[in-house]
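One protein chain omitted, others in place.
== chain A ==
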Amino acid sequence: MIGIKRSHELILLLFFSGLIIIMSLLSPSFLTIDNLLSVTQQMSEFGILALGVTVIIITSGIDLSVGSIAGLTTIVIAMSYGWSGSLVAAILLGILAGALCGAFNGVLIAKIGVPPILVTLGTMTFFNGIALVLSKGNAISDLPEEFYFVGQGYLFGNVPVQTLIFLVLAILTSLLLSKTPWGRRVYAVGNNSVAAVFSGVQVDKVLLYVYIFAGIMSAISGWIISSRVSTARADLGAVYVMQSIAATVLGGTNIAGGSGTIFGTVIGVSVFAVLANGLNLIGVSPFAQNLLMGLALIVVLLINNVSIIKRKIAIFIKLNFN
């Protein structure tokens, strides 16, 4: 269904397997079902953000505002629950808010033509500002017991609910990208938007939906985060922005657009989660953790460009030993 089409994904998969082997050798508690399930729990929130980010990067765009949208969503959910008393309505409103934020980005980018990095740099602060104004900068924690289910609950025994949500959304996004006309157009726009226009593709519409999609993913992520920490706060989600971009690129999505898969992104996200979890178990200090995660990112990106490196080596050998 998802299919490993590109050699990069294979390399990443090997790297990931190696990582798992090393971690389980170093820490006996790593390779247990409970621990692995908790890894998936930890990765779901930023994994869902990364799904939206992946689709955007494929169009050769970028979205720095996903974290702020997540934060704003938490506030909208909490406050509208306060007014209405209905949790379902509150969550729907929260997701609607995320979609609107995405649409706002999309209109500026697709219809007016402002570069995505500028738009979302602005809206990153702007959406966060709305959340701060609405909440007056406070954390809101009067949320009902039922609300905690998606962030803290389990299904089928001990499978975290958010893991299941992430899985479903990942499969859905993957199907959208690989099977639907919209997905085809997303790749076409990212590859060559001029040629897409000349082929009758409504590029502005494609882009608008891409940013709305990312807005909705951010909202769902925000919903899960606030459910896990039992709080709504404007800055929830902010830490995940760069991480979700990094995981996407690690997963093989071309930062210049045109190629990338959800499968790759899921592995990219898993690599980050396994590293964080494993290093914790081994007892590596949080400071050294950052160092190692950055290093891993660089190593994989180097491997990704292995053909260029190989060519350089071949030429070097020819010049010096022939």
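Before moving on, here are some points about what is shown:
Simple rule for what comes next: contacts are C-beta pairs under 8 Å (C-beta built on N, C-alpha and C of every residue); 3 or more make two chains touch, one makes a residue touch a chain; residues count from 1.
The rule we apply is simple: contacts and distances are computed from a predicted model.
A chain of the complex is left out here; the name its UniProt entry carries, from "DMSO/TMAO reductase YedYZ, molybdopterin-dependent catalytic subunit", "Spermidine/putrescine transport system permease protein", "Monosaccharide-transporting ATPase" or "Aldehyde dehydrogenase", is "Monosaccharide-transporting ATPase". The hidden chain makes contact, of the residues A:24, A:191, A:230 or A:289, with A:191.
Touch with the chain that is not drawn comes from one residue among A:35, A:231, A:259 or A:289, which is A:259. The missing chain lies against chain A, touching residues 175, 179-181, 184-185, 187-188, 191-192, 194-202, 258-259, 311, 314-315, 318-319.
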